[in-house]
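The complex appears here without one of its protein chains, the remainder shown in place.
For subunit A:
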Amino acid sequence: MIHSLFLVNSSGDIFLEKHWKSVVSRSVCDYFFEAQERATEPENVPPVIPTPHHYLISVLRHRIYFVAVIQSEVPPLFVIEFLHRVVDTFQDYFGVCTEAAIKDNVVVVYELLEEMLDNGFPLATESNILKELIKPPTILRTMVNTITGSTNVGEQLPTGQLSVVPWRRTGVKYTNNEAYFDVVEEIDAIIDKSGSTITAEIQGVIDACVKLTGMPDLTLSFMNPRLLDDVSFHPCVRFKRWEAERILSFIPPDGNFRLLSYHVSSQNLVAIPVYVKHSISFREGSSQGRFDLTLGPKQTMGKGVEAVLVSSQLPRGVLTANLTATQGTHTFDPVTKMLSWDVGKINPQKLPSLKGTMCLQAGASKPDENPSINIQFKIQQMAISGLKVNRLDMYGEKYKPFKGIKYMTKAGKFQVRT
């Protein structure tokens, strides 16, 4: 099981270590540092590194490497999932997961880590249960603690820990009972030179914020549940009911949680909401190159495309780029050769474009690689897959909750090859 955990910052210092079994010398991280040195980019450090006596499994989140040390055969995914849970918990407790935040709350962090694993076995990883065991630091509580001498450690065994619904604590009370659901879809696509789609898929999630009194039992039904053939549920969802009726039936956890995530594969027809017209060319023997890019909406069902951001890694030979945009701001970093253009909203009447020339290093020949263009965007009030929630019903409680649903589409890894 998980033996130890080291937190390493971007400059390669270990700023926190925690051991769940015997103490492992921090020199074991030298193997990690070696791998880190070999990797060209921080994100290229391999996630599993063997050392003579241990294995190091690491994830990089918020520019911190979480390096877990294991000694025996442990499923690596188990370790990675757990590390993710650690990151989520920190973020949940401290708002951000940064080196500073962790250092500022080192004792809470230590208590949390101790509570999450016992002898390397996960103990309590549900945020609700943890919060009952160790109360998150807030300014108010710190003040109260200082004055009254009370602690932020729960004295009682969390109720949810062993119940059939471990994700929900009992005795929840709200004056305003509300349940909000966000359907967020990310579209991953690769578009080739000519504008045709090579692959496109949708990663969707339904995040919920449920603040309901008591033990509500909810059902959520969809207009078109057929779309959801590849889903992962929160443990609260009753799988049998879904299999039989295609209805989500569940007792929700209290507060924020991810109800389900789903995947609409490339085999379904996926609508592409934007198009790009581009012409990036270099002439043989000339030190100049032309750059011309135009964006336009496509298949958006009438919704506006917002927060558009275009970035492209220009060839290494490019020295400067002399470009003008019809809207938004653009920058070119001559060191990393990264061109980024913050477009904002696309106006279908007046399509945004970025035109101009690029200067090559004197004497350099025509660059060989074709820069690929990454696009980010957001479309409100639409789920690009067409998924629609039909209705939400509540059983088991008498009051009438306030219900809300929101849709959004975002670009995930949306790439256009040139």
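Note that contacts are C-beta pairs under 8 Å (C-beta built on N, C-alpha and C of every residue); 3 or more make two chains touch, one makes a residue touch a chain; residues count from 1.
By definition in this document, contacts and distances are computed from a predicted model.
For the chain of the complex excluded from view, the name given in UniProt is "AP complex subunit beta" [choices: "GATA amidotransferase", "AP complex subunit beta", "Potassium voltage-gated channel subfamily D member 3-like" or "Adaptor related protein complex 3 subunit mu 1"].
Between the chain not shown and the residues A:Arg26, A:Lys298, A:Lys345 or A:Lys388, the one that touches is A:Arg26. When the missing chain is restored to the complex, the residue among A:Val108, A:Leu130 or A:Met358 that touches it is A:Val108. Considering A:Thr98, A:Ser261, A:Ser287 or A:Ser340, the position touching the chain not shown turns out to be A:Ser261 (whole complex).
Contact between subunit A and the absent chain runs through residues 1, 14-23, 26, 39-41, 43-44, 46-48, 50, 53-55, 57-60, 71-78, 80-82, 84, 103-111, 114, 118-119, 121-123, 125-126, 142, 149, 151-157, 161-162, 164, 166, 188, 190, 198-199, 201, 203, 229-235, 239-240, 243, 258, 260-261, 263, 265-267, 316, 365-366, 368-370, 372, 374, 413, 415, 417.
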